[in-house]
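A single protein chain has been omitted from the complex, and every remaining protein chain is retained in its original position.
This part shows subunit A:
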Amino acid sequence: MKPSTCRRFVLALIALLALAALSACQREPQPEWRLTDVSGHLPDLDFKLTDDNGKSVTGADYKGKVVLMYFGYTHCPDVCPLTLTQLHVVLDRLGAPADKVRILFVSVDPKRDTPAIMHDYVNAFDKRAVGLVGSDGDVEALAKRYRSAFTREPDRADGNYEVSHSSAIYLFDAEGKARLLATPSASQDDIVHDLHLLTSMETRP
């Protein structure tokens, strides 16, 4: 081989190696999410609360399930039922993989929402929904962890009150990693699409 041929050969080899390295990177393609990808930007699913059967639960209890987490309260007659109904329709459309999904409805109204009230409420929407309650401090800590906010509005004349709250839906994979964020106005098609991807991802043993 002439020195110039040799040099050309080496260059070609380097180019080939670089290409191989590139394609290796692309071998693990990122899923084509339709919702907002928040991977790496929000902490893993972690909390200590009481479920709607009165049992203490932590984030680890939902390992192996894809989680849709939503903050709300039962005296909310419009937006919360609208969102929970949407999630119910989405899970029905998802079909069999919906068995691997749980809706976690976290109450931002600990004063009025007892586990029993939450139980009737969430089950009126979907059997795969779990109602979670906790002390003011525990719920605040969880909301803060996900940069969610809620405010109790002033009491009305009849003693009732509303609670304004973040309307986002947080999606966690089966390992409890925060993956996606959906707004209540997200299309059902997009949520179904991304849940198909999330439920079909391999979970590490």
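As a convention for this text, a contact is a pair of C-beta atoms (placed from the backbone, for glycine too) under 8 Å apart; a residue touches a chain by one contact, two chains touch by 3 or more; residues count from 1.
Assume contacts and distances are computed from a predicted model.
UniProt lists the omitted chain of the complex under the protein name "Copper(I)-binding protein" (options: "Aspartyl/glutamyl-tRNA(Asn/Gln) amidotransferase subunit C", "Nitrile hydratase subunit beta", "Peptide/nickel transport system permease protein" or "Copper(I)-binding protein"). Contact with the chain that does not appear here is found for just one residue of A:C76, A:V106 or A:L171, A:C76. Contact with the chain not shown here comes from a single listed residue; of A:K65, A:R102, A:H165 or A:R179, that residue is A:H165. Interface with the hidden chain, as seen from subunit A, comprises residues 72, 74-82, 84-85, 88-89, 117, 120-121, 124-126, 149, 153, 156, 158, 160, 162, 164-168, 183-185.
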